[in-house]
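Excluded from the complex is one protein chain; the other protein chains are retained at their positions.
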Amino acid sequence: MRLPWGAGWTSSVPRGKTALEPLTLLQLAISVLLLTTLAAPVPTARRTRSLVAATGIATGGLLAGASAMLAIQTGQAPDFRITSATTSVLAFHLRLDPLASFALLAFAIVSIAVALSLPAYEARTKEAPSRGTGSMLSLLFLSILLVATAHHATTLLAAWETMSLAGYFLVTARHHNESAQRAGSTYFVLAHITGALLFASFAALYAQTGSFDFDSYQHLAATPLVTIAFVTAFLGLAAKAGLIPLHGWLPNAYREAPAPASAAMSGIMSKMAVFLMLRYAVQFLAPGPAWWGYLVLTLGALSMLIGILYALQESDLKRLLAYSSIENLGIIFTAIGLGMLLLTSGATTLAILAFAAAILHTLNHATFKTLLFLASGHVENEAGTLDMDQLGGLAKRMRWTSAFFLVGAIAISALPPLNGFVSEWLLYQSLVGTLHQSGAVLLTVTLATISIMALSGGLAVATFVKAQGITFHALPRSEKAAQAREAPTSALIPLALLALACAGLALAAPSLLAATQLALATEIPALPDAATTTSTDLRILPTSTSLAPLAVLATIAILCIIPIILARGKVTRSMAAQPRGPVWACGWRATRARANYTSLAMAKPLRMMFSTMLVPVRLVQRAPTADVLRPMVSFDSKVTPLVERFVYEPIAHLTFLFAGRLRIIQKGSIRVYIAYILFVLVALLAYVSVTP
Amino acid sequence: MTDILYYLLAAPALTAIAAGLTKSQRFQEMANLVGASVTLVLGAIVTYAVVTTGPQSAAGSFLYADALSALLILVVSLIGFACAMYSIGYMRHEVHEDHFPAARLRLYYVLFHAFVFTMLLVAVSNNLGIMWISIEGTTLASAFLVGFYRQETSLEAAWKYLIIGSVGITLALFGTILVYFSAVHVLGPASGALEWTTLIQIAGQLDPLVLKIAFVFVLIGYGTKAGLAPMHTWLPDAHSQAPTPVSAMLSAVLLNCALYGILRFHAIVSPTLGSFSNTLLILFGLVSLGIAVPFVLIAKDYKRLLAYSSVEHVGIIALAIGIGTPLALFGGLLHIFNHAIAKSLMFFVAGNLNAKYGTRRIDAIRGALLALPATGIILLAGFLAITGSPPFSVFVSEFTILNAGFASGHYVAVTLYLLFLLLIFAGFLMSMSRMAFGKPPEGMPRREVSPWNTAAMVFLLAFVVVMGVYLPAFFVDLLHQAGAVIAVVK
Amino acid sequence: MTTPLQTDILTGLTALVLIMTFIMVSHKSLTPTIRTYAYQSILLSILAFLVGLFTGEHQIWIIAVVTLVLKGFAIPKLLNYIIDRLKIRRERESPLGIPTSLLACGLLVLLAYAATSRLPQAETSLGRASLGVSLSVVLIGVFIMATRRKAVTQTIGLLVMENGMFLAALSLTYGMPLIVELGVAFDVLVAAIVLGILLFNINQTFDTIDTRQMERLAE
Partner (left out) sequence: MIIELTLQLGLVLLAAPLLLTLAKKTKAFWQSRQGPRLLQGYYDLVKLLRKDILLSEHATWIFVAAPTIILACYLTASTLVPIARPTAPLGFVGDLFLLVYLLATARFFMALGGLDPASPFGGLGSSREVTFAALIEPGLLVSFLTLVAVSGTTSLDAMSAPLHAGILAVPPTLALALAALLVLIVAELNRVPVDNPATHLELTMVHEAMVLEHTGPNLAFIELANGVKHAVLLAIVATVFVPWNPADPTTLLGGLAWSFVTLAKMALLMVLIATSESWMAKWRVFRVPELTTIAFLLAFLAALGSVLAYGGT
């Protein structure tokens, strides 16, 4: 029985009319990135290597961004397909549909910023990262580009695993220290688990539809196979995004990777999980049973709260940012879960609003998280450490870096003038809109989500006040922090661009919102929209003009003028001209750095209030000194990472225990080995003689 | 073209004799290299002939090569060539380190090519009895190769290899006798009842009860030689104690010869027994996968680690054949080829590590990436390939098998398959990252062991990388015809 | 085919082969085991000769002679030569103890008969019973290898299994095609020689051939 396998390759590329087709730009971007991956490790000097990598990635990002903008404008969804007729398993099929173009927008922002900051970072970093970092970074971006636009199971899975592979080499870039290797191993094992889960999911979809191409996965009804596909895909994507029970790998991986790499990984790699989840929720699956939505929503809300709780307790700057990524991914997945729930209960317009909130928050998070990680990279290079309890007073020495970090902090805590507020505001609106659906469970869950979002919003403000205040303000707590110098100006340009992007995205929000809603409307078949059509006077649904971020920013700016006029120039004098005096410390003259609040002190009240969840552990060591009355007491308090302690370690321990037990079957005696053969023979013969 | 099979068999035999005649090491190496490349060329010609013009037979259906044997011939000749190339560099280094007297090198090359000869004989013999004798021949030829170093551990490994191997083969003989009996029962005595060509025609009329017991004996017998668990116990000792090129040949090729035997009998019995043989294959496949997991998770010696990975991959192939749908057979047979290439690549890397660091303990090796520039990168690439990561060829076959499993409804088997693959990946990752990363010991020169070794590795790496992206049409046809041979009636 | 009297003689001889295997299991020391193996091989060659005589299949006589020479005399002499050279003393009884191993062999015979009970009747004169016997001889061969400690005894276990094969071939189909029979016999000889050479090497390095010393390779 011969299968329909012909021979040779056929590639159906639509003949583009004008040169500037989005597809040609995308192909150019892919080839540029491929070239950079190969060319980056070649030059011997480290400087030229990072320059080659930087230019390659930047051009790739620009091209991808341009093709995305063009695709959104013209509303095309061009296809690029190389199908090897020999076997349907191996095929290369990309499609620039609306979801992919928004992914490419975020991709462009992150890749350009990371590319611009790479040369300065590698020049200034103390330990020389391994030779392949530049090329691995461009491989990471290349595979992200492919994952975003893939339209065929094998292309997606191959790009997905290459993405994890590139991530592994980036995390272990500084592989001479032990913690980087351990972080790399846990990262790679969990990344492989996400790969395996996606394998299973696409295999189930193949079993259901008989094809690997995404064209045949259009709004599949919720058969058992499709449910398996959804659940496995969701678990895989949740693990990749780092949602709570599966987040163990994330903080160490982002901490150990060099700053541009962790910016790229948290800025855009975790977003691929978001866009693939959106593809499942919007394209592949028809509105499924309600428990799908609840699963996504609860996991998102859980990660939102616990993520920010752990972020607040962290004293390492990059781990703090990593946990805050978990929180933001939690927000995005909550929006997706809400959208799925609304689709199931038929409120399509509200669902589109929720999905739009998810997409916008992904874009915003990509911007400000990359800004914060790049800034933390400069802090690490210039101040030599990431431990906040040894930093402080950097605002005086690293003026611009701390200013841009402040802009990032404002944006990430979703404070009004900047883009973080806009996307959270949209999510609040869709949540409040859901209050008008029917179903007691849905209403309670929505109310709970609103309260969790408000709580995590407040905690986010607390976290980033601590991050900004302890790292950059007050007195330097260590010698290294005292001698920190400002990063080279070339390194500050990407930070400035990203800060502008934060403001720009806020101002462009209304048009972006309209574009996303239009794009999503084409994807989701218009179901009879029961909820929103009846209550006409419901003014929940914001018309795109209702929230005018420009108006908010203008009001705040104008109202700043009143106090400036009242102060008659005293406020606006230059800092040097301001008279200086000692700080009030109950009359005690010299305030030393030790008297300032540390990161632990800032987080202490909340640590005690949430102690049941955080389980703080207090470590007090007393060392006798010459002066008997005053022993040297060192105090430290650690938060026990519950998931690692009660989920990962027991599983690892059990597997190794079991593995150790099983090894006795190979004890070495030949007689036992022959006894195995005899036993199997006897067992099978008995079975054969018993069965008919 | 009918006598091409003679030339194919003659090539390794002549090389063995040529290597045996001379004393000078240089001439032996030359003979070895020329012989291996001639065998490779002939193997390729035979395969091409079989794919284009159908099964070749010679000496009045005594020698017979259809698509399935063509696949085995291709694997034997290709890996044989790579191992021959690798042996030159490796053996020079071993003689230089005087692990054994130079005189014994002659014995090595003779036995090596005799080993290749017996394996080719397995592939082309039409009579199942002769196939049994040639598999017995492979055991005897490789027994001394396993015990080549004459140390305590290698002799112990050789002894276990020989005894357990012989037990397995004798059981397989019993299975062959039963099949012969059922054939005689149908055809009457004197009509070549052991010929594969005749047996496959009358496969439908054979007595199911006899075939059931026959397949049990064959599966356990040849399964011992193929390394299917729980009869695999000799494999880690033999493959870790043998010299590296030999362990590469054992792991990548010898296991496939035994599997080839099982496939032949599976084709004969499946028309009458229905899914009995399939379920058994799936069961033994999953058990092999499962047994490999604990030994990969806690690994102390990297050659034993690779040996257990062979048990794992034999399990995957058995699982694929057990599933039995055309896609699964395509995946399984592709996996035979991919595993052979990737496994020998990994053994070459292991050889280089052993030559460089002088030890086989995993925790005694640090910074291989820096100490051995080319081998370090190939170590990581090979690790990714052997654990089935996408850009490489093994991913394609494992993904096909996964899809076939899901499509044919074996959900439990496929979930276990995925779980074990995951655990084995984790185990491999821990060992590989410990060996590749970190700083190499001071004073270790940063250069490769020998150009021959690197050439052999690059030769195989090219296959692993290219086959990951593009499958040549000729090769896909070969696999489909081979698949058709096994699932002839289904 | 064959007269009832002849079938009785043949079945009687097959039963004798099975009893000899049991005797072999019960021996404590090496030399009697080898001697019993030699008698068993001789018995098998007589059986083959008689089958050839009764059924007129004269080509079986060749295999009978080959078996007589090879397994009756050549291999036992080789084993005795090895024992003298290696000066092996008495083999202590297997860990299971004689009575329990005999009992286990009894169970194996029962299993062999159960497995072969439903097979179709073999046309040959020896009938289905001899298939049961040959299967049990094979199983007991494996059992010997699984329980005895000395390396030489394991070799003998292997050879007993091979005798079981020979009996099975004889009883089912008057032996395999000639080339196959010769090939098998030749392989057995080569296997014995290779095992001998290995035993010499092992004895030089381990200065004992007790398999318990050879358990260094573990896990």
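Each chain carries a letter (A, B and C) given by its place in the written order, and its residues are counted from 1.
Keep this in mind: contacts are C-beta pairs under 8 Å (C-beta built on N, C-alpha and C of every residue); 3 or more make two chains touch, one makes a residue touch a chain.
Because the structure is a prediction, the values reported are computed rather than measured.
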{"item": "Visible contact partners (per top-of-document touch definition) of the missing chain", "value": "A"}
{"item": "Full-complex contact with the absent chain, from A:K396, A:K480 or A:R663", "value": "A:K396"}
{"item": "Touch with the omitted chain, as defined above, among A:I410, A:A484 or A:V639", "value": "A:I410"}
{"item": "Candidate in contact with the missing chain, chosen from A:L38, A:A221, A:L550 or A:A585", "value": "A:A585"}
{"item": "Hidden partner chain, touching residue among A:P224, A:P289, A:P605 or A:P650", "value": "A:P605"}
{"item": "Contact residue for the chain not shown (choose from A:H219, A:R485 or A:K570)", "value": "A:K570"}
{"item": "Where the missing chain touches chain A, by residue", "value": "393, 395-396, 402, 406, 410, 413-417, 421, 424-425, 428-429, 432, 435-438, 440, 443-444, 447, 450-452, 454-455, 457-459, 461-462, 464-466, 468-470, 473-475, 535, 537-540, 542, 546-548, 551-552, 555-557, 559-560, 562-564, 566-568, 570-571, 575, 578-586, 591, 593, 595-597, 601-606, 608-609"}
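One rule holds in what follows: only the chains that are shown with their structure count from here on.
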{"item": "Chain closest to the assembly centre - both centres taken as Cα means", "value": "B"}
{"item": "Chain pair showing more contacts of the two, A-B and A-C", "value": "A-B"}
{"item": "Euclidean distance of C-alpha centroids - chain B vs chain C, Å", "value": "31"}
{"item": "Whole-Å gap between the CA centroids of chain A and chain B", "value": "44"}
{"item": "For chain A, residues that touch 2 or more chains besides their own", "value": "663, 666, 670, 674, 677, 681, 685, 688"}
{"item": "Residue list for chain B, restricted to those that touch at least two other chains", "value": "159-160, 163, 167, 171, 213, 236, 295"}
{"item": "Complex contacts: residues of chain B adjacent to chain A", "value": "159-160, 163-164, 167-168, 171, 212-213, 216-217, 219-220, 224, 230-231, 233-234, 236, 280, 291, 293-295, 297-298, 326-327, 330, 369, 384, 389-391, 395-396, 399-400, 402-403, 405-407, 409, 414-415, 418, 421-423, 425-426, 429-430, 433-434, 437-439, 469-473, 476, 480, 484, 487"}
{"item": "Chain B-touching residues of chain A, taken from the complex the two chains share", "value": "1-3, 5, 7-8, 84, 86-87, 89-90, 154, 157-158, 160-162, 165, 172, 175-176, 181, 184-185, 188-189, 192-193, 196, 199-200, 203-204, 206-207, 210, 655-656, 658-663, 665-666, 670, 672-674, 676-677, 679-681, 684-685, 688"}
{"item": "Residues on chain C engaged by chain A in the complex (per definition of touch)", "value": "108, 111-112, 114-115, 117-118, 139, 142-143, 145-149, 154, 211-212, 214-219"}
